[in-house]
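Here is the structure we will look at.
Missing here: one protein chain of the complex. Every other protein chain is in place.
For reference, chains read A and B in written order, and residue numbers begin at 1 within each chain.
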Amino acid sequence: MEQWARFLEINAPRILELTLDHALLVSLAIVVALLIGVPLGIYLTTNEYLAGTVLQVASVTLTIPSLALFGIMIPIFSLINKGIGFLPAFVALVLYSQLPIIRNTYTAIKNVNPEMRDAAIGMGMKTHQRLLRVEIPNAMPVIMAGIRTAVVLNIGIAVIAAYIGAGGLGVLITQGISRGDNYLIISGSLAVALLAIIADGLLLLIQKRFTTKAVVE
Amino acid sequence: MITFNQVTKKYSSEKTAVKDVDFTVDEGKIVVLLGPSGCGKTTLLRMVNRLESITEGSIVIDNENSMDLDAIELRRKIGYVIQSNGLFPNMTIEENVMIVTDLLGWNKKKKKERFNYLMKLIGLDPKIYGKRYPHELSGGQQQRIGVVRALAADPPVMLMDEPFGALDPIIREKIQDEFLQIQREVKKTILFVSHDIDEAIKMADKIMLLRDGEIMQYDTPSKMLSHPENEFVNQFFGKDRAIKSLSLHTVRNLQEVIGLAEMDESIYDTKTINVNQDLRNTLSMLLNQEADQVIVTNDQDEKIGSITIDLVQKYLHYEIKGKMSVSQEG
């Protein structure tokens, strides 16, 4: 216990900094993933043909092991001299987030009660009005669930990104491994777990805040 | 025969679900347990096959105390039908229906014969439906399968917990008729839970009305309607109980007591009704048409007279309100 206290006294600022780095990387990736995934998911509900292909590609992407994906991306990004560091990690996280976000958006909008949709059309709403006022609000809980899955997933994957120099909490763990320092490993992994739990809880709170009371998951 | 001896069920020292219940279900009869939700009717039913334990008293099934038997063995001798049909989605219809006989170790040939017989009872082709899965059937068909599954091992006793409660009214009525038809053939001793008064009047040889785990009245449907023993029973069956009781009487009953009217040949488009139909249906037919008479036909489809609203009213007056013990055959 005493050793832990000493360890934290020395390392707390660094742990905090790396946690922020980690959170920043993941948040940026999620925001970009949302900007791509949600509109795409909505569009897919109007094009069944594309939906099948996109969902399949996204699902295969998710099965690619993270270290292998980094291994594939380094040579590709080396072409523009960005083989390691922030960019490949960022792109990988965006790719991994696509499946949960696209799939949940797609199924949620699809599952909006057709009678509700009919009513909206019947009272003369235009397509974008219908989407914004009826379909998206009603699909919100499921879309949020997809975002939560993506965030928790990415927080874990971003740990591996430390190996390609993307920083974040993975640095604590990789350093711990190379130095044989369990304090570093444990504090790093606890920080990751905590970050995931807090992020998940926070998103759940936002989800509850921003969904109309009547819409239940 | 099922006999309840001073049966009591307590969940805790304060919470009593069933209090000192004492009655007998006669061989081959249907007894409907009726009452508002939370009155203990389902608990009482589930005590018979020991899905609920008995706190005090005993339940004797065909001269054997239910507690003397192994629970598993006991249940295999009792047919059990529940509202949500409880069909196993991973099994075909045939596997579902024959599962108890399977547990009992019947041989293949015997099972096949029994399955064909049971499917014939409910009018479904065993060859077509045997290999299907529950989700491929309509709600009504699923419920029919649920009923014959309980009949599979030919148990003398059946427990039915709101078996038709989830069906829509038209299909429900059809399946009720069908089930009464089957009961005439198989003559099981049946305990039947319902919250639907009309269903109880239709299905029951005797009704038991329960409130807060206590028996309010245990009687034949007609007695229940004509001679409610207390205010609760009176209230429960409602002001229109006279009309409800019409469903216990047939056109034939009316004909025997006060006779039919002459046919008015000048009205050419009147509907006809069979002499075995109940008076409640007859009345609704009369109320839903222009002409004020309905032609009555006998079993050979011959016209034997007509019936009018006046006649039904007269019958109601003399026979039902007056001396309510009119026979209750048919």
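Definition applied: a residue touches a chain if its C-beta (ideal position, glycine included) is under 8 Å from a C-beta of that chain, and two chains touch if they have at least 3 such contacts.
In this section, contacts and distances are computed from a predicted model.
Undergrad: Missing chain's UniProt protein name, "Fe-S cluster assembly protein SufB", "Cysteine-rich domain-containing protein", "AarF/ABC1/UbiB kinase family protein" or "ABC transporter permease"?
TA: So, among "Fe-S cluster assembly protein SufB", "Cysteine-rich domain-containing protein", "AarF/ABC1/UbiB kinase family protein" or "ABC transporter permease", the name matching the hidden chain's UniProt entry is "ABC transporter permease".
Undergrad: Tell me which of B:Thr3, B:Thr92, B:Gln183 or B:Thr220 is the one touching the absent chain.
TA: Candidates B:Thr3, B:Thr92, B:Gln183 or B:Thr220; residue touching the omitted chain: B:Thr92.
Undergrad: One chain is left out of this view; which of B:Gln6, B:Ser84 or B:Asn276 touches it in the full complex?
TA: B:Ser84
Undergrad: Just one of B:Lys109, B:His135 or B:Arg184 touches the chain that is missing; which is it?
TA: B:His135
Undergrad: Contact with the hidden chain only, please: which chain B residues?
TA: Looking at chain B, the ones touching the missing chain are residues 49, 51, 71-80, 82-92, 99-100, 103, 133-135, 149-150, 159.
Undergrad: Footprint of the hidden chain on chain A, which residues?
TA: 46-50, 52-54, 57, 60, 63-72, 74-76, 78, 83-84, 152, 155-156, 159-160, 163-164, 170, 173-174, 176-177, 180, 182, 185-186, 188-190, 192-193, 196-197
Just so it is clear, only the chains that are shown with their structure count from here on.
Undergrad: Report, in whole Å, the distance between the mean C-alpha point of chain A and the mean C-alpha point of chain B.
TA: Taking the mean C-alpha position of each chain, the two centres sit 57 Å apart.
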